[in-house]
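Quick one: the structure is below, and I'll ask about it shortly.
Removed: one protein chain of the complex. Kept in place: all other protein chains.
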Amino acid sequence: MNTPALSAVRPALFERPSFAVGDRVRVSQRAPIGHYRVPIYLRGIAGVVARIIEPAFVDNEEEGYGRNAGSKRYYYRVAFAMTDLWNGYTGSPNDELQIEIIESWLEQI
Amino acid sequence: MASDPHSQGHSHDHDAHAAISHDEAPGYYEIMETAVRELLMAKGFITANDIRHQIEVLDSRTPALGAAVVARAWTDPAFKSRLLADGRAGCEELGITFYDDTQLIVLENSESVHNLIVCTLCSCYPRPVLGLPPDWYKLKPYRARAVIEPRKVLAEFGTIIPDDVEVRVSDSTAVIRYLVLPRRPAGTEDWTEQDLAGLVTRDAMIGVIPVTLNDRGMK
Partner (left out) sequence: MSTQDFVSRLPNDIGGFAAGPIDRAEHELEPWEKRCHALADVLDFKKMINTEEKRKGVEALGESLIGKLPYYERWIVAFANISFTKGYFTPTELAEKMAEVESRTAAEPKPL
């Protein structure tokens, strides 16, 4: 039986994924220095969320500074068309690339 | 440590590994490794047993584990669906632990999709289930090219994927590792799980070649 208290539970910021499978997202165009884990060839490219990776993990870019702490955020497996990534891609137009990206790098389209 | 012309001569050919003669004195970096390890032990941060134990862990991880996972998936549809839903949990069912605390996504090859795994930024690899990666996986040509011309890379391994089959490259960059579930070769319908496992190679689980019935694999 669902009590009103149970259905009123409100998750905190970042407790739930912000994106759903099938959402169109864009990788941020920013260019950090120091450390990052989102390759430059993806920056600014639009893709589709293929899978939400459970559970959420710490931000591996912050982990590079040895904090072993910080907010956990969701990672997503995002699919990109090869023809969107590379000018003059020579394979099949159906070819794609999938990669895991942390939520803080993704923007809703 | 005195400057040694021999050590400088090595800088240009780091991809090649000369034959090792075992009576040779340890090199500069080997000495550094010993010194770092001994300092950390002397200060109580780690123990000799920590290192010894982890070497045993590494030695126990080989492509035979991945091959066992693949053969089980080929012969047990319920296991396969659990494995595809949660790769790590599927492997853990068989007793394969994830000592590096990574997650695993198993990518199934099909009539319409061929999967290929790379790590462009470093050398992420499903070590708990395949052991350590081959040298070529860690070097620039494979890492740089697999994401931009995967079909040419596959062709260098002798693998030609028809144009109507999607090539799907997975670039591994963070906490997820990937394992390709290759297609089961035709003509193996009556094979045992163990015989099937004998067909599955490391390279097939990276996705650079298919599983085939070669001479070694024939019953």
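Which chain is which? They are A and B, in the order written, and residues in each are numbered from 1.
As a convention for this text, a residue touches a chain if its C-beta (ideal position, glycine included) is under 8 Å from a C-beta of that chain, and two chains touch if they have at least 3 such contacts.
These figures come from a predicted structure and were not determined experimentally.
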Q.
Could you tell me which displayed chains border the chain that was left out of the figure?
A. A, B
Q: Could you tell which one of B:E33, B:D76 or B:D163 touches the chain left off the display?
A: B:E33
Q.
Across the whole complex, list the residues on chain B that are touched by the chain not included here.
A. 1, 11-12, 14-17, 20, 22-23, 25-26, 29-40, 43, 45-46, 50-51, 54-55, 57-58, 99-100, 120-123, 132, 134-136, 138-145, 147-148, 153, 156-157, 171
Q | Residues of chain A in contact with the chain not shown | A | 31-37, 39-41, 60-61, 63-66, 68, 85-86
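Basically, only the chains that are shown with their structure count from here on.
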Q. How many angstrom lie between the CA centroids of chain A and chain B, rounded to a whole number?
A. 25
(Q) If we count contacts the way the header does, which residues on chain A are in touch with chain B in the complex? (A) 37-39, 41, 51, 53, 57, 60, 75, 77, 82, 85-86, 89-92, 94-100, 102
Q) Mind pulling up the chain B residues that touch chain A in the complex? A) 103, 105, 120-121, 147-152, 163-176
